[in-house]
Structures are given as structure tokens and as C-alpha cells.
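Note that this complex is displayed minus one protein chain, with the remaining chains in position.
Up next, subunit A:
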């Protein structure tokens, strides 16, 4: 009996494929630890782990590959070390790095059979989704929140991608709500974390995604005032070493600034007038209170207790800042402190400051425990949900290795045991998805010599047949018919690195092509030749005319779209602008089919969504029994 007796017996021929498989796991956190253990013990041949994070005490209630002795060490490295001991036949490789680093390029992604996303943030998820689509590698995406979890299989041109459905963006608040007219605890917490803390200990130019600074006629005057206030605060920052630093800050933000606000009579016509805090009175009362009150994180602190925590944490932070400053050498950037929910000094400061502000505006104060959750966007997490989710990821990987996307599933976990989880069939790609419903090509360019002009003229117009009206975008607009300032600038000077994704939007009014994504790889090309390689000529499919919204805006899937010829597509779009062949009955019928087919898809999805909302129906699927040979 060998160590792989059980897997061999249960998995049959799939076992061989698993042993050959080379997989990538992005993220070695809660799901990652479970997943890595499962992959290692299931016998996956080669596993690469990428994680930028280091280990924190609050990870240890679930991330079992780590112990107390590993705190502050690299998650990827420690995970590899711990898990590796359990199966000498598996090859493990760890990268303590950001998955967005340029060396993790499309070519590198292509070397894997399956990629697992075990991430905790939208940005990295989207990035890996994009890379897997470009590399045409199947991705198993997963996530958990408390008792809820989700596993999704993503395969280019076969299933929905991560971005095919709308993902909610984090909430942001207007700057005046945060700085002048708060009405909820969260407004005061964002103020303490993204304004006050940053002005005193960070770089104030930092803009926070939680605050929307847009200026309009109504708030222009107030925004000017706020800028001046921030300037004054910055000056106080210079007095960090002074013994009355806390008193000065307090006097400014909890008294002087409030008095200034009170004087804006229009603002308070229908709002409750804020009331400045009385430093002398509060600090006297605070004499009797011990600093240890900060440890009581379940209690809602009194005014004086908040002051004690405010003054004490400010002193702790100032001390750290002064020490950092003393160790900085000439020419190095000035040190800063950043808010971290698990850094007690920063959390105490934000909790106390937020509560003091709430008291000024007559808003409910919160306990430090609650503020930690609100300020840190904390997501509850436990081992059990991660274990279930990781187990489901591996089951889906079995299907992916067999290229069986028909029985692969999207699985949802809920905390209710009556329906511990429900699964549904994978949906086809959303034809309007800007991430996956595109054509992709890769070209090589010497970015120090090649220009936007080379790209537009030599590649897009001459080779691919684009007309005058087109735009090039990366994160920003690089070029369009009315904006050609960059045309002669080398690509390297407008942000092109080792590998850059450029989206080409065809602005032709009649028959625009679907979006084209060019992956530009930096290559040293012979100095006497062209600075850019030109792809073979090929026809990029045209966009389908949108079916009116309400049907979900669906047209046919890209998978079909790419296979169809140009004429068919126009027809399928609903006959508008159809050319001479448009009356041919056979093709007309096809047009109808396409639309109906997609309506069905959308109707079915809408229903599934409704049912989930009501939370009482399991989506049942009728798949037959599959035996694994």
C-alpha cells in the first residue's frame, strides 16, 4: 500500500492527469492554506504559490499552515515550507511577490494547466481574470465571507468571466459630508481615518477612494475653506515633539474648526448645529481615567474616555513618528504612518477621533470593536467555510482537467444546512463584456523606439484595416481621431512596460469592429529594422447591433461570434443594416434563433437571481451521474 493508494483507487485515470498537472495558486490566505493542503495531498504535480502578504496574528484562527513563530514572514514561503513536507512527490515553488509584477506575464500564465484564485481583493482578482483570458488558461475563482462562499470556473470563450457580471464598487461619500456635514457614524470614521490621520501622519496628497472630491457650484466655497483648514493642520504637524501637541490638535479639529462650521448659517438651517468640545473641562475629567480604557473594545466610551484614548494614542503615534524621522538619512523620503486595522495605535486613534467627532454632531458613538470592522472593511472569516470552498475548488479542477465544462459548476455556499450549498450550470460569456468579449493579439515592440503612430498606422490601419475613427486606451486615452498629441512619442514614455494591454475601440459609425486587445511585449528588435512586429492580416469581427436593453442587452456569445463570418453577424444582429443577402429565409431564421437563445439565457439568469434573493429555493440541476473512470 503506497501513499497514493486512495487517490489512485478513487480517481482512476484522472489521477495520472493530476500528477502531470502544473497549477498556479494566487493567494496563500484562508482559502489558500486549505487549497494548498488539498492540492498537495491530492498529488498535483507542480504547484506555484504567489502571495505578497506577510503573516499576522489574526490569520492564525484559520490559516493553519502558519504558527506564532511565522508572524511577519512571507505567506507564500511559509506555506510552501509547511505543506511541502506532506508529499515529497510534489514540486512546490513560492513567490513572495505581487501577482501584478511584470515578470508574471501572459507567457508565464500560459505555462499552467489551471490557475486558482484564492484572493481577497477585487483588483487582483480582475487582473488574474484578464491574464488567464489572455493566456487561455482555465481559472477557478473563489471567495468567502463569514459562512458564505462561492466557486466559479472561468474559461475563455466558454464561460462567463469574472467581469461579465457587475461587481459592486466600494461606497464613497461626498467630501462635504465627510468634512462638514456628517450624519452617520461611518462619516466620522472615514473622516478620522482618511482625513485626520492622513494629515497628521501620512502624505496628505493621497486621495482616498472613500471620499469623492468632486466640486460643484454649490460646494465650491466650502471646498476652499476645507483646503485652508487642511493647510493649518499640516502646520501643527511640525509641533509633533511639543508636549502640548495633543491639546493643539484637539483645539483645532474639535473646537476651532467646529466653530468655523457653526458660523456657516445656511448649512445648519435644517440640520442640527454641531457643538465644539471644551478642552479644559474634558481634560480635567480625563485625569481620573486610566489609559487602559483603550483595551475595552466592546464598550462605547464616554466623552472623557474617548479623549483619554485620543491623547494617549496620539502620543504613541507621535513617538513612533519621531523615532522614524530620527532614523531617516538625508535624501530619503520623509517617513509616514499608514492606518492599519490591526495596528492598535492607529486603530485607537481613529476610533477615539471618530467618536469625538460623532459627539460633536450628535451622532451615535461606536465601540472600538465595531469601528475596527467599519474602518478596516473587515470580513468575518472562519476555517470551516474556507475548507468547504477549497474542497469545492479542487472538485471543479477535476472537471477542468478533463475539459468537462458541461458538468463544471458555479457553486454558492450559505450558512444554512438545509441547503449547505447550491450549484448552477456555468453561463456563457456576456457578449457585452469588455474584458472577455474581445479579440486578442500579441505583438512585439521595442517600446523605446516604437510610437503610437507605428501602432496606429502600421498595425491597425495598414494591416488590420481600421479607418480614421478609432481610440487607443490603456488606463487612460492614448489616442483618438481628435487627440493625436502622443503620436510621435515613444511608447516607453507613455507608460508602456515589459507587457502592456492596449484596448482598441473602433469608433466607426457604420460597422464597428468588436474591441481589440493588443498585448504589447517589449522586445529588443534590430535597430536598423522596424521597431514593431506586424501581425498577419486577419478580419476582426464586427460588433453586433445591441438588442434593446431589457432583454439584458444580450446578443450572441463571442464564442459563436468569432466563428461566424462578417455577414452572418450583421444578420444576427437583427437585420438592421443588413446587406443584399438579408432576405434569404434560411439566414433570417438563424437571426431569430440567436435572439431567442439569448433571451432564454437572460431570463433564466434573472430568475435564478430572484430566487437567491428570496433565499428559499435551491437551484437544482438535472445533470446525470458521471462516473470518473
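Annotations
Assume a contact is a pair of C-beta atoms (placed from the backbone, for glycine too) under 8 Å apart; a residue touches a chain by one contact, two chains touch by 3 or more; residues count from 1.
Heads up, the rule we're going with is that contacts and distances are computed from a predicted model.
The chain that is not shown carries the UniProt protein name "NEDD8-activating enzyme E1 regulatory subunit", picked from "NEDD8-activating enzyme E1 regulatory subunit", "Vacuolar fusion protein MON1 homolog", "S-adenosylmethionine-dependent methyltransferase" or "Rab proteins geranylgeranyltransferase". In the complete assembly, the contact with the undisplayed chain comes from A:289, out of A:52, A:230, A:289 or A:441.
Contact with the undisplayed chain is limited, among A:322, A:382 or A:481, to A:382. Of the candidate positions A:312, A:444 or A:506, contact with the unshown chain belongs to A:312.
Although one chain is not displayed, its contacts with subunit A can still be listed: residues 1-7, 9-11, 34, 37-38, 41-43, 57-58, 60-62, 64, 67-68, 85-87, 146-147, 183-184, 269-272, 283, 286-287, 289-292, 294-295, 297-298, 308-309, 311-313, 315-316, 342, 344-345, 348, 361-364, 369, 372-373, 378-392, 394-396, 407, 409, 411, 415-421, 423, 615, 620-623, 625-628.
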